[in-house]
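Once you've had a glance at the structure underneath, I'll fire off some questions.
One chain of protein is taken out of this complex; the other chains stay put.
The block that comes next holds subunit A.
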Amino acid sequence: MKKQNVRTLSLILCMFSYLLVGAAVFDALESESESSRRRILEQKRNEMKKKYRFSEDDYREIERVVLQAEPHRAGRQWKFAGSFYFAITVITTIGYGHAAPGTDAGKIFCMFYAVLGIPLTLVMFQSLGERMNTFVRYLLHKLKQCLGFRRTEVSMENMVLVGFLSCIGTLCVGAAAFSHFEGWTFFHSYYYCFITLTTIGFGDFVALQKKEDLQEKTPYVAFSFMYILVGLTVIGAFLNLVVLRFLTMNTEDERRDAQERPNHTICLSHTLEYEVF
């Protein structure tokens, strides 16, 4: 079977196994805690219903009001600062969902906005990431020269190490900052930064949601936006270094196969033969 097909099939199988294993582990870690929490909450709810004697309809109404009011508790989400925050979550595909367009026009615009914005953002982060890698490579080269190393070339391992440490450093800086400003524990802050910078963006922890932060604490707002964009660049640079080459593997193989077909090898075999190992 062609190499590309084998590779693709194995990747599919890998991913499915990975999903199965993940599901099993999450089930084991979370299921029990979920059931017990649910029981406690339902008990509490029933107590409250009895205490205040809510009718069924009214209770459902209360539920509705509370759920819909939740995003509003964090202040105005759609003034300029909030909209900018939202726009960031769209084009970077983080998508917390702490605020989501309520109007139909908003939803439609959001879709068009994403169609153009997401590829633009992908290309931008990779472009900037590549520039950063080149610059780091240059710095490391100079550093090796200064330190009087015999071999001053920068190897892939050097770059991967520096990239990895930058990522960890970025996450830790963010964790420290957000745990201070948002009052989360360091661990929760770190988890928030990780989930944000991998663009998963659950929305269980979201920055700038304490009362009116978006409107009032402008330096903190600016810091958050900068952090997200710079952090994504650092992660993007690392991905550019390590993962991007794998994204073009099949395409390369196709081209190599195309090249090896007879009518293309006329000129290559003119003077030289090639061996691929």
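Assorted remarks:
Here, a residue touches a chain if its C-beta (ideal position, glycine included) is under 8 Å from a C-beta of that chain, and two chains touch if they have at least 3 such contacts; residues count from 1.
Basically, contacts and distances are computed from a predicted model.
Not every chain of the complex appears here, and the one that does not is recorded in UniProt as "Potassium channel subfamily K member", selected from "MICOS complex subunit MIC10", "Potassium channel subfamily K member", "Bifunctional peptidase and arginyl-hydroxylase JMJD5" or "Transcription initiation factor TFIID subunit 8".
Only one residue from A:54, A:181 or A:223 touches the chain missing from this view: A:54.
Interface note for the absent chain: among A:14, A:139, A:165 or A:222, the touching residue is A:14.
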